[in-house]
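To start, the structure itself, in structure tokens.
Removed from the display is one protein chain of the complex; every other protein chain stays in position.
Labels A and B are assigned to the chains in the order they are written; within every chain, residues are numbered from 1.
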Amino acid sequence: MSAPGSLQFCRRLLRRQLTLAVRRPVEIGNPLLFFTMVVALFPLGLGPAPDKLADFAPGILWIIALLSNLLTSDAVFRSDFEDGSLEQLLLSPQPLYLTVLAYIGAHWLITGLLLALICPVFALMLNLPASAIATLALSLLLGTALLSLLGCIGAALTVGLKRGGMLISLLILPLYMPVLIFGSAAVKGAVVGSPAGPYLAIIGAMVCLAIALAPLAIAAGLRISVDA
Amino acid sequence: MTDTAHSSPLLVADSLSLTRGGRELFRDLSFEINAGQLVQLEGSNGAGKTSLIRILVGLSRYGFDGTVTRPAPILYLGHLPGVKAMLSPRENLAWHASGEGTYSDTAIEQALQQVGLYGYEDVPSHALSAGQHRRVNLARLYLSSCPLWVLDEPFAAIDKSGVSALEAQLLQHVSCGGAVVMTSHQALQVDYTLEKLRLDGGIVS
Partner (left out) sequence: MRRAYYLVPPLPNCIIAPDMWSFFHKLGSPPWLYSISGAILRWLLPITLVALAIGLVWGVLFTAPDFRQGNSYRIIYIHVPSSVVALAGYYVMALAGAVSLIWKMKMADVAMQACAPIGAALTFLALITGSIWGKPTWGTWWVWDARVTSMLILLFLYLGVIALYEAYDNKVAAGKACAVLSLVGMVNIPIIYKSVDWWYSLHQPASIKFTGESTIDTSMLYPLFLMIAAFYALFTCCMLMNMRVEILRRESSTGWVKRLLFRQEHD
């Protein structure tokens, strides 16, 4: 018997998280269903005029992506905290920085990636011009990675609390705002035909910064939560 | 024990003090755990046993004074079984979050057989009872190569035959040069020098 290498252990954790998610398909379906329902709310609130909806579509889609990510990030560490796996993770000889990244990666694959894949359907429902749909999917693909990284900071800090759900939005929503600004700007830019590359580059830069720093905050938050 | 007395300790606690809610649980507690020691932590409910265990393994990091040095890897089993209901016992052990080893399928099957879960390897864990969950967790004792085991109430929710099998495994571990620190409300039935760790004094034989 030998201790697995760090990357091997991360792959193993990623596989574990994905298996757990696949065995509870409702957990994967819920955020997507939530997304669908909130999309349906906007025409009811704003009126069904297609050009008006198309005008607001980039912002609407990005805000819903933000909310559905927020709602799911609360659960990233919760079950592991409740059944004691988290204690074992913290005591493991593996670098917590990388193992935390495995959790975030699993969360992003389950929520962000799926959302980016199915968003064209919602974009069409909200009458977003077809030329902007590729940019929307790309910006969501990048942006949701950032949302997962930030959301996990909130999840780590509130995992030990009984009522973390509302609190996590208070902690994390202010941090989501730059992503919202650049993500929706990229889509809006694509609608009017300007290049979306610079916006996506800025989001990519923020993702890089978050990959470097967020796991440190998450690791610290998990240690504090388990300690409390 | 004499042959291992010269090797370096597996765990050193130096003047640990803990006060909780204005009540002093222990003060200036210093001890060493060496290979071959079987140590039972003594104290009534609320005396601070679990708090001390969490300090020893490194889960508690704030709010106490003193230092703990851990030269050897530790296997810690706490109150929570750390078993995922949606995974089978085999997957639970193979993908365990503690990440201390890569186990072959046969090793896992043998360990599960030792804890009386033969035939349950690929049953989803949510179909198992609470006692069986604890047994899945105890199977780690048969897989791990950590020299020091820190066990918080390992006998809870385990039936009589399970308890004696566990006692035999503890005995096997300490006689092979390992060490065990544990809490238990039951008296241990082992043919070995059982040392007591008292929160107000340290280790006494």
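List of remarks:
Everything below uses one rule, namely that contacts are C-beta pairs under 8 Å (C-beta built on N, C-alpha and C of every residue); 3 or more make two chains touch, one makes a residue touch a chain.
Remember, predicted model here, so these are calculated numbers, not experimental data.
Between the chain not shown and the residues B:G58, B:P73 or B:G177, the one that touches is B:G58. Of the residues in chain A, those that touch the hidden partner chain are 95-97, 153, 157-158, 160-161, 163-164, 167, 170-171, 173-175, 177-178, 181-182, 185, 206, 209, 213-214, 216-217, 219-221, 223-225, 227-228.
Residues of chain B that touch the chain left out of the display are 22, 58, 61-63, 68, 70.
We take it that only the chains that are shown with their structure count from here on.
The mean-CA centres of chain A and chain B are about 37 angstrom from one another, to the nearest whole unit. Considering their complex, residues 57-62, 73-74, 76, 78-87, 91, 94-103, 107, 143, 145 of chain B touch chain A.
Interface of chain A with chain B (complex): residues 1-4, 8-9, 12-13, 15-16, 19-20, 23-24, 79-80, 82-94, 99, 223, 226-227.
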